[in-house]
Structure formats: C-alpha cells, structure tokens
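What you see is part of a larger complex, with each chain still in position.
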C-alpha cells in the first residue's frame, strides 16, 4: 500500500446517522484538529444529530469539494453511506469505530486522537476500492441509478418464493437463475453479505466482481468471480417482480422485464489506514481465524 | 478474445498418454495437415503409443522450438500435461476431445478436421492462461520446482488425519490452517478440483489465484481469492509431513518444516478456440446450467 502524506488542511467529520452519542467523539476530534491547525467541517445531517454549536456545517457536496480528508465516526454502515455520497469527489476516508473494529473502520475509539495524530504526521497508507455503478433499465430507458461500495442485491419482492433472473455478462448469456436472488459484490463487499451466501472472499486488490446466487434452486449455480471490467445484466423474467438493494441502504422496486445493469464505476474511493494496518489481520480478527501455530 | 491468424507451417501432434486408440485420429490429422502444406511433428511418447511409421518424431523440447501450434488429442488431463511441458516455449495449444467436451478441449472428435480447417483459415481466437510456479524450500534451499496450469495441492501424507499449514501471502501471515490440505488454483483450475472443495469459479481473465482449504477444522476458513501478483507460502508445521500435487500429475513428498512457495509463473500458455467458442457456454454445458428461461 502507498504512503499517504498529503498535507491536511481541512477535515470533514461525519457521524453515525441520527446518533447523538457520537457528539463527544466529534467534539474531541474537532478540538484536537483545530489545535493542530486543521479547519473542521461537519456534515449537516451529523450536525443535526449532535448539535451544531461551534461547528462549521457543510453539505456532502460542499465538504466533498473542500475537505482533504473525511473522518467517519461510526461503523461500517456509516462508512458505506459516506463512501457513496463522496464517491464523485476525491476525498479519502478514515474510519473510527465506536464499538469493536469493523471491516472498514480500523481505528478504535480509544485510539482516535493518537490515530489522527499519525494521520497528520503523514504516516497513514492509502488504498483504492472500486465502487459499482448500477442502473435499472425499463424498456431500454434508465429509471434508476446509484453507486454501491459493497454490493447490489436483486431479490424476490413481496410476493412469491423465488425470482427468475436472466444473467448476462458483457452481453453474453450466462444462465437463467431461479433463486431467492443474486448478489453482485465488490471485493469490499465480498466480506459482507456475499460471504454469508457462500461467496468467495476477494482480496481488495483483485480486480474482480463476485456474482453470488442466493439460495439457487440448481445446486450447481455456484458463485463466479468475473473481471471488474465486465458488465453484468440481471433481467427479471416475468412474472416475477423483484427488489434491488444497494449496500443495504438504498432500494428500488423493479418489475418483471426490468434489467439491472451493474459494472465498475468510473469513481473509486480511497481508504486511509493507520500504521500497522493489515487486511489479513483484520480478516483474522473478524472471522476468528487462528493467530498462530499451537506449538 | 483476440483473433489468431498467424500462419501455421509446422503443427505438433500430441496424443493422450499411452493410448493407442488416438492413432486413427492422429493419422487423419496428419494426412489432412500435409495436404494443406503443413509440416507435422509427432511427440515422441505419443509416437511410441500409436506407432511411429510415417511420422516425424520430436521431443517436447524440439517441437516446442519448431511448432507453430500443438494439437492435443485427448482430454483435459492431456492438455494439462502438454501445457506444463510446453510452457517455456511460445506454442499455442488446441484441444481435440475424444469423448464429451472438456473444460479445455473444445473441439469434438467428429468436428476435428473442419475445426482444423478453420484454424488454418485464421478463424480461431487466442486466450492467455496463467501458470503457477511452485517450489519447495527446505532449510531455505529449493529442493523441488515445477509448473502447474490448474493447481498446487498440499495435503496430508500417509499418516494422520490432518495437516497444519502456516499460510503467508507476500510474506504476511494469514493464518494457520488445520485441515486435510490446501488447494492453490489458477482461474483455469478453479473449475477443476478446487470447485469440488467449494472454491469460487474465476473467469479466466480475472487476475486472481484461489486459495481453497480442504475440509478445514475451523468453519470460518473460507476460500480467498488473492491477486495473481501475490506469492503464497504454505509451511508444514511440525510434526506433520505432507504431499504436494501439481495438476494431479506430479507429486513431491514434503516434510515438516518445508515451505511450498507458489506464485504466477513468468510463462503463460495460449489456448486457441474455434469460432463460436464461449467460456460461459462451456460452463453451462459442464455444470448443467439452465440454457434459457422456461417461458
């Protein structure tokens, strides 16, 4: 991973959605950053939750343009949300976890200030993560579009026990899936929902996208990893409607005949990691892998 | 995939190991190629099995240097063997299948001559496939080295019910695996043994290597796909000896303390496919996936 030592003059603070309990952490961060000559912006929704007083408030758009870094205090869900909102800007993200460490929030609450000191000292490393660009086509027209850092999930809607999806990769027919649904995940998302559906873990620097069926009727419909330069089209075969979920946060109700088209976004995000960060160590911790030989 | 239209002046023929029953096919091929002005070499082991008469015999090394294409008549096993033997030369491979189509032998016996006609007409496409370079280190010294197109498998030896492997990626500790063994597979090998061990299918153009535990004691030791620029070290933790298998064809008996080091080879091979070849269509056929919507 690459050293990240750009000077930080403006830092944006983003807190967990509607969570007043991050107020203390954000104020401490703010004081600390200002003492070190860094201007601080607070995201407006966060300000609403924790109280605006003494903060300079900014929308995602404004802070996307102005900030040198976004410090996200919350969990992986908050990181996902911030990443999607800031994707079109070039603001790197740092995650501070309120509870136990997350897949993307690798600074513990109690190490927050010493961590940020190391960030200011230029001791962090930078890592690029791809995003998915997903759109829904109806009769050839785009009716919805959004980004996802983890995954796009098409699953059965209100009615019925399964959906039927025609799956194409780069316009080439793959198969018709009869299943609860399909997960299309980035390497980042490969350790999230896709993992619980028996998907493969993809190291973030693998240029791949995991295509993972949810409870497929055919036992041979196994997960496939395709190139991240490929495009996946999932078309809902009549009579099944379906639902499309983006990072588990946004949702679109799709109809029979709709095509969900998914590919790598032209945007990507940058995660900043503290010294000593290791992807494998994080996996080991989160998945309870053995730490060392018994001997 | 890229059109392959280099002129073919010398063709090498390789038959299934010790199989006299490919003699007829090879003779028909030979006659056909000569009629089209192509010089024909036959691999010496093949000649021994089918009778040398009327053939110009060559070692793998000689035909590697001289041939513009190697036509392999057999199954996937024969392709694996030929690929490993010819990897250091730049000879593309074409596979003719004796029985039902294989993952890599995509010309049916009955379409052999019309297929080869299309090859001579420059209508085939070329696809690169990576190979693994595997070596066994003992006390820091290399004691074995070979290539694999599908996979390198380290598993338990004669004695005992499991082995214990320290797994490192690019020198970084991943975990200690207690299992029957570990499969390290290329995208080509991802649809072979690794698939039966719950490994992920990797589309051949994904630049990844699948690391797939065999019956791991810890249920969270799930398959991981790493970058094909990464190196995997599997070290046998005492007291367990192990066996190392390369494409299921070569084998090395490793001792406790030995390190099996696996990475992408600097060599790769080129598979030539007939017009109309589709990787997904092949998977659909081999894995009995649905061909089309019911409606």
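By written order: A and B. Residues from 1 in each chain.
FYI, a residue touches a chain if its C-beta (ideal position, glycine included) is under 8 Å from a C-beta of that chain, and two chains touch if they have at least 3 such contacts.
Please read all numbers here as calculations on a predicted model, not as lab measurements.
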item: With 2 chains placed, the number the full structure-file assembly comprises; value: 4
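Convention: only the chains that are shown with their structure count from here on.
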item: Separation of subunit A from subunit B, taking each centre as the mean of its C-alpha atoms, in whole Å; value: 36
item: Footprint of subunit B on subunit A - complex, ascending; value: 164, 166, 169, 172-178, 195, 198-203, 205-208, 210, 218, 220-227, 230, 237-238, 278, 280-281, 284, 287-295
